[in-house]
Each structure stands twice: as C-alpha cells, then as structure tokens.
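Note that one protein chain is taken out, while the other chains of the complex remain in position.
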Amino acid sequence: MTASSGMTPMTMAKALNEGLRKAMEADEKVVIMGEDVGKLGGVFRITDGLQKDFGEDRVIDTPLAESAIIGTAVGLAIRGYRPVCEIQFDGFVFPGFDQIVSQVAKFHNRSAGLVRMPITIRIPSGGGIGAVEHHSESVETYFAHTAGLKVVACSNPSDAYWMIQDAIADDDPVIFIEPKRLYHAAKADVADAPTPLYEARVVRPGEHVTVVGYGPTVSTLLESARTAADEGIELEVIDLRSVSPLDMSVLLESVQRTGRMIVVHEAPHSFGVGAEIAARITEQAFYSLEAPVLRVTGYDTPYPPSRLEHEWLPNLDRVLDAVDKILEY
Amino acid sequence: MTASSGMTPMTMAKALNEGLRKAMEADEKVVIMGEDVGKLGGVFRITDGLQKDFGEDRVIDTPLAESAIIGTAVGLAIRGYRPVCEIQFDGFVFPGFDQIVSQVAKFHNRSAGLVRMPITIRIPSGGGIGAVEHHSESVETYFAHTAGLKVVACSNPSDAYWMIQDAIADDDPVIFIEPKRLYHAAKADVADAPTPLYEARVVRPGEHVTVVGYGPTVSTLLESARTAADEGIELEVIDLRSVSPLDMSVLLESVQRTGRMIVVHEAPHSFGVGAEIAARITEQAFYSLEAPVLRVTGYDTPYPPSRLEHEWLPNLDRVLDAVDKILEY
Amino acid sequence: MSEHVHAVHPEPDMVQLLTPEGQRVEHPDYSLEISDAEISDLYRDLVLVRRIDTEAIALQRQGELGLWASLLGQEAAQIGAGRALRPHDMAFPTYREHGVAWCRGVDPLALLGLFRGTNLGGFDPLEHNFSMYTIVIGAQTLHATGYAMGVVRDGAVGTGDPARDTAVLAFFGDGASSQGDVNEAFVWAAAGNLPVVFFCQNNQWAISEPVERQSRVPLYQRANGFGFPGVRVDGNDVLACLAVTRKALDDARGAQGPTLIEAFTYRMNPHTTNDDPRRYQLGSERETWKLKDPLERVRAYLAREAGMDADFFDGIEQEARTLAEHVRAGCRALPDPTPESVFEHVHVTMPDDLVAQRADFVEFVSAVSS
Partner (left out) sequence: MSEHVHAVHPEPDMVQLLTPEGQRVEHPDYSLEISDAEISDLYRDLVLVRRIDTEAIALQRQGELGLWASLLGQEAAQIGAGRALRPHDMAFPTYREHGVAWCRGVDPLALLGLFRGTNLGGFDPLEHNFSMYTIVIGAQTLHATGYAMGVVRDGAVGTGDPARDTAVLAFFGDGASSQGDVNEAFVWAAAGNLPVVFFCQNNQWAISEPVERQSRVPLYQRANGFGFPGVRVDGNDVLACLAVTRKALDDARGAQGPTLIEAFTYRMNPHTTNDDPRRYQLGSERETWKLKDPLERVRAYLAREAGMDADFFDGIEQEARTLAEHVRAGCRALPDPTPESVFEHVHVTMPDDLVAQRADFVEFVSAVSS
C-alpha cells in the first residue's frame, strides 16, 4: 500500500462512509437509496450521517422492495442521476435480480450507447458474522456471468475508500461487493492514491504458490501466507479486487513464476469464480503449470447454520491443506 | 440410442407433450402451471391438449407473474403437489429468480429434509429462432451455481420424452432446459428405455478430441464431427444431459483417451459451464491433458440482434476452428 | 371450461366523449375544449399509425420482420395519451406503443430494427423523451417511477411554470397489472406522491388469457388500494383518452401525485404475428368490438358534424400511402448490424478481454462472409 493519505487510520465501514461522502460532494447527481439508509445509517451504519448532511432527497429511505430499488435507479439514471443502491444483505438482492440482469446490465447496450447506467449496487456480502439464513451469501458469480455488469470487491479500508468512489464515478453499472465481516475489523491507513479500479494487486510476494482471493478471503490468505512462511513456503497473495473484468496480466505474471495457483472464495465451489480463473490460467499458461489450479471455496450446499460457518468457510487450515496438496504435484 | 419404443418418430415438442401427459397420468399430484399453458397449449404448444384432457385444475393458466408462478408452486409442493412450472421464455425466469434461489433450492434443506420440493421448472432456452430481446437467453449457469438445484437439458426427442418424466418424478427441484430451436426440428425415434437422468452420454465415439455440449449445441457438435471426419479427425461427442450434477466419470474416461477436450455452450463465455468443466478436468486429469480445455461459447455480450445470432452462437466453423487450435498443442 | 365470456363490461362510469356512432357527449368531470381542426389532426394520427401497423404486418409476412406486435384497435388510446404529453414530459412504453412513438416524433422506421433483428432499439430515448421499448412485462413502470423521482429532485413539479413542470407517463397492459414490479411502482408513486401517470391499455387479453385471470374487479380500481385515483376511459375514444390523460398529467405536473388510467379497449389482431387467437378467442367478441372502431367514430363525426369533405379524407389517404412507401422501402434498406456493434456498447469503457473477443468475432465474421 502506498503512503498514507494523511487521514487517520479507519475501519472499512468508516472508509466506505467517507468514500460515499466524497462521491456525493464531487457530484450532486449522486443519490443513495435503500432500506434504512437514512436516519439509521443502514444496518451496518455505512451511510451514517449522510442523510443529515445531504438531505432526504439525496439519501433516500426507500419502501421495502428490492426490484423497485433497482428499477427506480434505472429511471433515475435515465433522468441523469448517478444512483448508489444499498442492498441490505447479499441474500436480498434476488428480488431485484431481474432489474439488474435484464435492465441495468442491458440498457446501455439496448440503446446503442445513447443511455448510460452509472449505477452502483452495494452488497454487504459473505459470512462469518453468526447471522441467520440469507445474511451470509456470496452472490458475485451471478453478476460476473452477466454481460454488461462489472463486479468488484474491496478487502481493506484503503481500497474501500477509493474503490467506492471509482465505482460511483464509472459510467458503467458496478456491483460493489463489501465483505461485511471486515466492516468493523482493524483500522488501517488510507493510501494517498487509488490503485485503478479494475486492476488486481500482489499484496504479498512469494515464489512457491500463488494464492488468489478477493473481498473477505484476502485476509485469510495473508494469514495463511504468514503461517506457511514459518515452514519456508512462500505464498504470493493476490487480491483480485475486480472479479469482472478479470485482470489476467497480474495472475499470469505470477503463475508463470510459481507454476502453482490456488483460488479462494466463499461462494459455492461449482460454477464459481475459481472455475473461470482455473480455466483461463490453464488456457493461457498451460505449459507453465506444475499442477492444476486448485480451489478452496464454500461447499455446494446452502450456507450452513452459523455454528458451522467457520469450518465451512475457506480458512487457514483449508488453505494450507490445499498448499500441501498443490506442492505434491 | 437403443431400440425404438414402438412410438412413431416425433418432434421434441411432441415428445415433451407426450412425456408431460405420461407424467400426469402416472401421478395425479402433477399439475402444470404457467402463462398461456391452457387453451393455447403454451406459446410453443408443448402443453397442447393437456388442459382439455386433464382439466383446468391440473393445467393452470396463471396470472402474469413469474415470482408467483414459482412461489405458489412452493406452496403447492408443501401441500403435497408436484408442480411443473413453465417459464414462457428463458429471459423471463428472472422475476422468479428469488423464489427459485432462496425458496425452491433451500426449502428442503431448511426443513432438515422434512419438506420436499418436487418442482420441475421448464425453461425454453437458447437462441437461433430470430427472436427479439430476452427470448434467446441461456440461463443454466445461474442455477448450476445454486446449491440445491439440479439442472438438466435435453438435446433430442427421445431424451425429451424420458427426461421430462424423470425430472418430474424426482423428489428434488429440477431446472429443465429445453432447446427451443429444436422443438420442431427433425422427428426422431423414442428409445424404449431412458438413460438415467443424471448421466452423460457419448453420442459419437472418436479418438482425437472430446467435444462436450448439451441441449442445443449437441446437434452442432454432431455436425462438426461429421465434417471433421472427412479430414480424418475423429471427434468424440458427449451429450452432458445433466449440467448439475456433472457426470464426471464419462468426461474423464473420454479425455483420458483423447487428451483433448472442447466444451461448447451458448451461454456467455465467462463464469459459464465450460469454466467448471475445464477446471474439474484439469484437476482430475491433469497428466492426461495434451492441451488446455478450450471453450466455444456465446460471447460476453448481451444476446445480439437476431441478424447476427448465427455468427454469435457456437457453430460448425467456430467449433472446427477450436478443433484445429487444440490439435496444434 | 365453457367458452369464455367477459364478465367485465364497460362501466357506466367509463369516461366517453365521442360515441361509437360519432356523437360528441359531455362528461361532468372531463370537458374538452377542442376545435374540429384539432380533431382532424387526431384523425390523421389515427389513420397514419394504423397504416404503419398494417405495413409492418405485411413486412412480417414477407419475411422482412421477424415479428410484429400490432396496435390494431388501440390507436385511440395511444394517440389520445400520446397527444396529451408535452415535449418535455417523458413516456415509458411497452413493445406495442407505436402510436405513442408516432406522437413523440419517432420515425416508424426506427421501431422496425428491433423486430427485424438489426438492432435492439433504433432511436434516441433522450432526444424524443420516449424510453426504449421494454419487453420484460412491467419493468418500465419502475423506470418511469424512478424518472419521476428525478423530476421531483430537479424541482420540476408544482412550480406552475408550464415550461418547467414535467410529468411521466408509463404504459402497460392488463396482464402486466399482475406483475410485482407494476404494483411496487404503485407503492412508490403513492408513497412519494410522484408525478407519474400509469396508463393501462386493457385490451382484454394477455396473449391467450382474458383479463379475468388477472383481476376480478375493473383494473382502474387497483389504484384505490394504494391511495391514488383511478379512472376508466373508453380506450377507443381518442377524445376521452386525450382529456383524461391531459387531466392526469396536469395533476402530476401540479404535484397532485399519480393517477391510474385504464383505457378500456380491445386487441383486434393476434397478440403478435406469431399468435393464433383462434385457439382461445371467440370471433363474435371481435365482431362486437369492430362496431366500436376508434377511427370510424372520428371519421363519422368529422364527416357529419364537422362537414369535412372527400378532399380532406383523400388527402390523408394520400399521406398514408406515402408513409407506407417510406416504411416499406425504408425497412428493406435498414442496415444490418456490424459485428463490432455487438461489443461496442456492452460497456462505456470496453474491458480488455472483450476487446480480444471482439477481434475474434470480427475476424470470424469476415472470414465466413468472404
């Protein structure tokens, strides 16, 4: 991470809040809309204070209907606004799925480029918070498979601060994945300049195995890398940052050195993000691979009762198991 | 295909109609519901005559609301019924997506197995019929990535006849993909016994390259195989039949012989079914591969205006290009 | 079941200003100051949009279009509503609003690309203040509602300045009234008192399903449940549709909030050129509605009451022939899409992997086409 921005270290929740504030100051067409984003500041307080400072016209407590949150955002975009929609929890994006997939993703194309959809859809995502059903889903794959959408995920406060501003400034629709269990985790510095929104980043160099994650799993990978280092195994940790489009250059450069790659995500295993990366890496670096790309992911089950979530989720032990396995090739 | 069932050769549309009739005769709890499935027999006539013969109580013209078609099917299932929902066109499944993903897929698991969801969701799918927007989508990947759902696709009249009956008889929810452009294509014999619903099938043996498809692309692959054979290249054509679960045994047995595999589907390229197959094959047959698994798919764009669909879709030329490419490794 | 017979009949309280016989009638709540010259213009609109429709159907039969959704029988509803709009108002159509498109100054040719398969749109929604044709049933009602939220935020309601105050008009069908999106739009429009008018063309059918499958009460009453006014208008009476929509749009512009208009009409053609109504419709029903033809009553009025002569009607006929020629020739001349175009507007800024895919595709198309 580059030198500090001079801002005091902050949590991801605060960084997102500050980033949203900056975006609203930068462009008066930015409006925030969602359930409980006003006085409450959202159930995670990401929009805390914004309605007070920008007014009810720009921070909108909507009726309880996700399809309408997205569908009206489309209409606002047609009118020239730049809506930022908050979906309260990952599992509740599905009532809005049709408007996202058939309207947000396609409207610009349908209009031959005459109408833009600068809509950001923020989705607090992933598990590990001991929640009830539908509150710990990882839904990024559905959107990554949908042409016309971009999907990004932040993994630390500095990226959160910069990426949310860049996503809002992007004239294309962006699905913005926020790892909710990191919202109030350790504070960190905010870099004084952003990494471009759609670039992956090597967050820890290593020569033996490339491990790739995004959002909530990056911290797990760094932890794994520290542990592995004790046994002399150097993991190169890559934070994907953008799930779609994929920044293949960084992934290829790394795997050509290490010859081994493990992709890690919380979403179910099959037909997930790991599969696409494995397929592309095999296609584009076939002769560099010492072993098949392995995946450490959620299982092909509904998200489990929270008492088992920490075992079910990718974690240190499961990542290190995969590292041992990939080194046996 | 095994010996004829004694039934006269029929189109896929007729085979599905006959299969639905058999299923309704076999179990009085089977009800068909959807838009225009009654007097009209559906816009593709798949349910032609069924309301006349089984009555309005069992073949239900529903109000125009997909979420309700699926949501009420869930309620009917709780009451002990076995609903068969027709989605009029692939692109219109999305308003029902929430009920499919959060209820149909999860209810059995949520109830610890006490409640079953024997729901079949029929989706006329894919392109090539010169239709307007939303009428040519390939949506299988969204459901394959969703734990709790099974996804199958028929590619010929005989499978259509048997698979629809097996899907309805299955106590688990099944997404049933019907390649709409083949509905009224050539008639074919109906085998006298089904291939198990979740098994893949080698429909043409070959030694050089394994080509894998399902639903609409299988006929394209057979055509490609015939053409390639003229140049002495023998393609082994596999009809996946079940997209989820994947029948890996058949795929692995084949690729271990050929060392080369191409996966073909109409759905967008990235994060698609081809990616999962490529990832698994590389994982499970790493040392057998002479080349990376290649993919011939739809592009990462919205479905194009129909004047370009035949170029955009996987077709003979694009498959043969990939064959040449994979043989260069 | 016994052959289908409509339970819902025109209510006594259905607004009508011109009878099927061409007699002007008064309505207590909806008087309409309109000159015979203006009525002549409306008649011209009706004739011309019907002719566009006729030509499009012919083009589909000749294989020049893949599909067409005919507006036959609904001309009055669309022209009445379309002519009630001011230039800076915004309209959100389904796939059948060819008459409204006409009122918004959209060249009929610009509508054909979607049905011919040469593009997905064909005109600039922002130039015409007429959104894209929307095929997913009901989706556009939420777009209209969101647009109306923007109008309010722009301070473009209730100022009393006609050049500034803006209304939004959302079209949908009787079948669409069952979709969640449409009812969510009602919720939002009511709760936010938004300047949006919901214009439902109840043409009695959603493909093969009669309106009774969707509702057991007249659709205009749906609005009561959400706390805003609903009105049923004779959808085959262009004057009544004009008057009722004007009033509703005025209320919207004046910050009086939303209105639901149910234009009671009939789909005189199959749902689309793919449809076969003989499977579900009684021919007799169509015959009854033929007597309520939206053009005939205006023609009768103009001939009898306004004394328009043969020259007038011939003039319009002549215009229609010219327009028909424009449509026929123009359709065949519509350019095929370029391979590049499929990739160009997926995103505003094209990601690298899409650039690569475009190169593949362009190369492939030129290879096979050469």
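Per-chain residue numbering starts at 1, and chain names A, B and C are given in the order in which the chains are listed.
Going forward, contacts are C-beta pairs under 8 Å (C-beta built on N, C-alpha and C of every residue); 3 or more make two chains touch, one makes a residue touch a chain.
Predicted, not measured: the structure shown is a model, and the values here were computed from it.
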Residue in contact with the excluded chain [from B:20, B:93 or B:246]: B:246
Which residue of A:36, A:171 or A:290 touches the chain not shown here: A:36
Identified contact with the non-displayed chain, of C:83, C:116, C:143 or C:222: C:222
Interface with the unshown chain - residue positions in chain C: 177-181, 183-184, 187-188, 190-191, 193, 212-217, 221-227
Residues belonging to chain B that touch the chain removed from view: 31, 57-58, 60, 62-63, 65, 67-68, 70-81, 83, 95, 98-99, 102-103, 107-116, 147-148, 150, 170-172, 198, 245-246, 248
Residues belonging to chain A that touch the chain removed from view: 35-36, 38-41, 43, 56, 61-65, 67-68, 91-92, 94-95, 130-135, 269-270, 299-302, 304-309, 311-312, 317-318, 321
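In the analysis below, only the chains that are shown with their structure count from here on.
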From chain A, the most remote chain by mean C-alpha position: C
Chain closest to the middle [Cα centroid of all protein chains]: B
Centre-to-centre distance between chain B and chain A (centres being mean Cα positions), rounded to whole Å: 31
Cα-centroid distance, chain A relative to chain C, in whole angstrom: 41
Interchain centroid distance [CA atoms averaged], chain B/chain C, Å: 36
For chain C, residues that touch 2 or more chains besides their own: 119-120, 136, 180-181, 346, 353-354
Contacts with two or more other chains, residues of chain A listed in rising order: 67, 95, 98, 102, 109-110, 147-148, 246
